[in-house]
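All protein chains of the complex are present and in place, except for one that has been dropped.
Chain IDs A and B follow the sequence of writing; residue 1 opens each chain.
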């Protein structure tokens, strides 16, 4: 089963290649798949969102090695986690939290001593010295319990979404601008409430939002009515709101670049209003 | 045998990684090779050219999964194709046509129902939901006939090249600027005439152009004589015309960036004149 990598290391330097070299030395036959290495430097939420988007499309047994780690060398805990059919390796800074929240049962261990004395690690590149080798060990069958002590709670990122009391509006924000200039919002089929600590020993309380097809969507100068399902439901060059391939509300232009055209940026508020249903 | 991917998805988002995750779930032992994911968004001709450049260097049995698909979710047909020693998966919008024109015999099927009810697919990401899984199925031996009904004609892109009546000149255009600033033209050893529909049941009528070594090449403000075979046939910093590694006429600067220096852009006309031969 593959190891899937997600980092903010970029592809210009040798960092990702070196992680793959380390993996090849431990688990030479395991395929390694890049999810992305273009997370903006230190942008934990962007990494958390992309891991959540990608995870469900990987086969049972995949080990995800996720490294967006501004606190490398500090006290933040490095983790190995089992959840659903998957294993995860990464820092305890919220990076794994959107993904783990989907699973009813999660087991996590701290891996700071998984390879021996933690003071023998470099203090700047745990991707190479800790996360990659532990991911490789998991992929060839090392049990989670051999890697460290159980952790009871891991850090969770809030999901930026609030509902009005009357149940006729919600406010989210733009979470991601993709390569095509599509703006992905936090409003969608699956989301959950803000939480500082994701309790691992209780199933996550979760709210599922369904947007009615005749909702009004407002972001920046742009007002849109109706949620579509395909870019081609408008004429070429026209903006639309649609259900993205990851299930979240997306703002797009058919065959155009919505972010550039309407100056959409990550963090801008998105308001959806609708009649009571 | 490998699956080779060519898309306009970029490497910033998780799109390509997700396609690989889907492939790993169906054909876990099949290596996946990236040709490029940097086709400009929706630029079908650029994708068609690059697939043509790359294809011949892959081993017998390779499955090419090519997705530059501005019409995703519309009526354009998704295809699986057998041609020569290769299989192809992609939209019927011309993306495969430069490559398929090289093969005397081509078989194509429409794969819109290959995975069951087409209305169950997402309308925005057929790379993930249709093309990747069908490529994986082909790579592990699923016969073309099980994927859909035969298609009699597929869409072809014109190749931008015209010859003067006197046989002493031809006009092409710049098709591609590469990473080094080399400008690749449509003038070369292998090309063919404009056609709206590439008939699949008859061999392609094809003209092969040989450029005499003493031709005069004119593009923008630049005039060059002689077609070279190596960058080092001029001094460092000097422009030259040479036969590119893909067999097309290329405009370059030895150890420099010709596109930047001479403001060369995709679509600029290139005129070649020569004495009758």
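Definition applied: a residue touches a chain if its C-beta (ideal position, glycine included) is under 8 Å from a C-beta of that chain, and two chains touch if they have at least 3 such contacts.
Quantities reported herein were computed from a predicted structural model and do not represent experimental measurements.
From the options B:24, B:54, B:72 or B:272, the residue with contact to the chain not on display is B:54. Which of A:20, A:56, A:107 or A:226 touches the hidden chain is settled by the complete complex: it is A:20. Residue A:128 is the one among A:128, A:179 or A:228 that touches the chain missing from this view. In the full complex, subunit B touches the omitted chain through residues 1-2, 4, 6, 11, 31, 33-38, 50, 53-54, 57-59, 62, 176, 178-180, 229-233, 242, 244-245, 250, 255, 257. Taking the complete complex into account, residues 9-18, 20-22, 24-25, 28, 31-32, 41-42, 70-74, 122-125, 128-129 of subunit A touch the chain not shown.
The rule is simple: only the chains that are shown with their structure count from here on.
In whole angstrom, the spacing between the mean C-alpha positions of subunit A and subunit B is 33.
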